[in-house]
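FYI, not all chains are in this one, though none of them got moved.
Just so it is clear, A and B label the chains in written order, and each chain counts residues from 1 on its own.
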Amino acid sequence: MPEKMMATRRDAAVLCDPLPAFFRQVRTLSAALVASLSDADATVQAMDDASPAKWHLAHTTWFFETFVLRDHVPGYALYDERWPFLFNSYYEAEGERHARARRGMLTRPALDEVLEWRAHVDAAVEAALPGLSAEARALVTLGCHHEQQHQELLQTDILALFALNPLAPAIWAEPRTPPAPAPAPIRWIEGMRGIVEIGENGADGFAFDCEGPRHPVLLHPHAIADRPVTNSEWIAFIDDGGYRRPDHWLSDGWTWVKANAVEAPLYWRRAADGGWNAFALDGLHAVRPAAPVTHISYYEAEAFARWAGARLPTEAEWESAARCFDPEGGNLLDRAGPARPCASPAGEGVGQMFGDVWEWTGSAYLPYPGFRPAAGAVGEYNGKFMSGQFVLRGGSCATPRGHVRASYRNFFYPHQRWQFAGVRLAKDL
Amino acid sequence: MPEKMMATRRDAAVLCDPLPAFFRQVRTLSAALVASLSDADATVQAMDDASPAKWHLAHTTWFFETFVLRDHVPGYALYDERWPFLFNSYYEAEGERHARARRGMLTRPALDEVLEWRAHVDAAVEAALPGLSAEARALVTLGCHHEQQHQELLQTDILALFALNPLAPAIWAEPRTPPAPAPAPIRWIEGMRGIVEIGENGADGFAFDCEGPRHPVLLHPHAIADRPVTNSEWIAFIDDGGYRRPDHWLSDGWTWVKANAVEAPLYWRRAADGGWNAFALDGLHAVRPAAPVTHISYYEAEAFARWAGARLPTEAEWESAARCFDPEGGNLLDRAGPARPCASPAGEGVGQMFGDVWEWTGSAYLPYPGFRPAAGAVGEYNGKFMSGQFVLRGGSCATPRGHVRASYRNFFYPHQRWQFAGVRLAKDL
């Protein structure tokens, strides 16, 4: 249960209910993430895949108002009856909704109004919490994790927006750390073999439905890299003609490269000196060689691996390797600010499994054996997206600490790269 | 004020310079038009054809800063060297520019920053005015008329944006006037015949280059309606299957109707009682039967005319009929507020030539005999748009008073209808 997880973090001996604090912490972070945004910044939609920051704030609030307050708090009246239509995302069972591609047209309600709605709903949830049923409490918990997902999206979506502005404005202006030394060459760590169990069984704390059921898988002899691929290694790929030689690429990937004239990770721009700059949450800066490459698509990750004579890990390989690491360790998001992937620390063995960058696996996002989605609208959470996407693992520098787990399955289409997505290599033994 | 300017034009002995007042009046009105808009309202772009309100404010300022201050005021330093790239519209001679379809991505600079830029440029222009050359003064005048055009676009573009919001927010909340009585049936007024002159000769005051040269045209026997078509008449067209019978329509028009499932003017929505509401600058209200129909495309105007056994006037017919009317009379824009077409006043003879709604003519937008665009960037103002568009005449309720003339040629593509465009019938005799 998440209560345990939360408690564990701060205090081994918890006497009181951790859910209110978790709720408050999550809700507070969302508001902090938009602190540097104007009303306009929070309203515009960078592309169909992205949503406005304001929409994220409202949609996560809609989730609590609908599934907790409306359904479980007798007498609760909707704050504004017209807003559910605006802020439902994709829950067909909840009826018609505003078209996704038009989310950026909603200049009203304004950011301030949405923040007021948030305060109203927060107060109502907090007031109701002590008396909520276990079912309703589970929905609050789900809503918090749901909101944490949107916190990451909020950051990547606002980054996508600011990247379209020729002024390249920094979302967060904080001093940069000095460049890290180049990490040692990749070392290959042999993975477990034979039958291992992966997935969540619902007994160890919160997990999304798609993370289970826990089940045995058969691992083939393999090794996994001790760290993600760095920007410096990626530049070697570029310099070796990586984006110009079709034999490195999946057929769909090559079509995508040509159709979009792709020649570097998203947000990279040629500098005047021939090097590379990258646009990030802290503005436009020179690419940092030692940091993990990010904002790459599955196609790019796969092509790089082919070029490197390796492959992507399967999600079972990844998860079995990650089991021994603390999912709350690593470069994850603790506070509002310019999330940045960091260079690998010196060390032995596998590192950086959690945080920094999501790692593309070679596994398609499909149901585990025995998977059944939950009944009702919340059952639309994960299962219905199980076609055409690939699994990413491990969380990123923009993932709220506490949100990710070894069993956590993120998923995107192979061409998408506006997330903090990177790559760790694997190979057969 | 434009009235003074008009007077000045005709009076060789100028005692006081009307240009500063004209400049100030125009610049002030633009700011007033966005008074009810939030930063977000002013930033979002409703569609590719439209621009954000903030962009209009900035682009008109760019015009003065570039063509007047930069080119004619020694020592003037650009307010921000990065902004011309953002706010050039289509002047190829002025270099590369931000893509039109991405104008809505520019959340920075914010509305306030743009307003500050406006103030800075206003002060610089006003300071420079007394010493400007005649050439530079002509550019200030051009800039004012240019800005008046953008004032109208600003209103129609923000209307297009708010129309996409399911909340149907009113841009201006002002009490509605009581419904007007139905006007008398259309009366046909015989037009001039034989050779008449149309167009501007550049001697009577400001005009855009495309309005001249003044030249003779041959008018065929014809009559023109005494007023525009009303909403009530349009409803009769709808009820008679006007949008369902291909024989009323141009081939391209019928394709457009089917592809877009058009069944009424833009912004009309079926009311619960089976009648029609329309979304306007003052929100969603029942269609007012006596007012001129607006937000129709050329295709619709032409189909209606065919259905009515009539045709559209040519621009020469229109202009010859309009010569006897005061272009500063009529329902034009005097101040920021909810511009609305009004019902025809009782009266005899042709009416409502100026104001209320732009009137589609049956004339393609093409150069007059002897037309030559001006040299340099400002020569891109009109001439390069002379293909595929039709001429509209007369101004609308959203056109600043003083901006329109009998010779004024507005132009849009035949499918476009987000302007205050309506229709006046004509017929052969």
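One rule holds for everything that comes next: contacts are C-beta pairs under 8 Å (C-beta built on N, C-alpha and C of every residue); 3 or more make two chains touch, one makes a residue touch a chain.
All figures in this text were calculated on a predicted structure; none of them were measured in a lab.
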Which total copy number does the whole complex reach if 2 copies are given here?
4
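FYI, only the chains that are shown with their structure count from here on.
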Quick one: report the Å distance separating subunit A from subunit B, using the average Cα coordinate of each chain.
47
In the complex, the residues of subunit A that touch subunit B are 38-44, 46, 82, 85-86, 98, 102, 104-111, 161-162, 164-167, 169
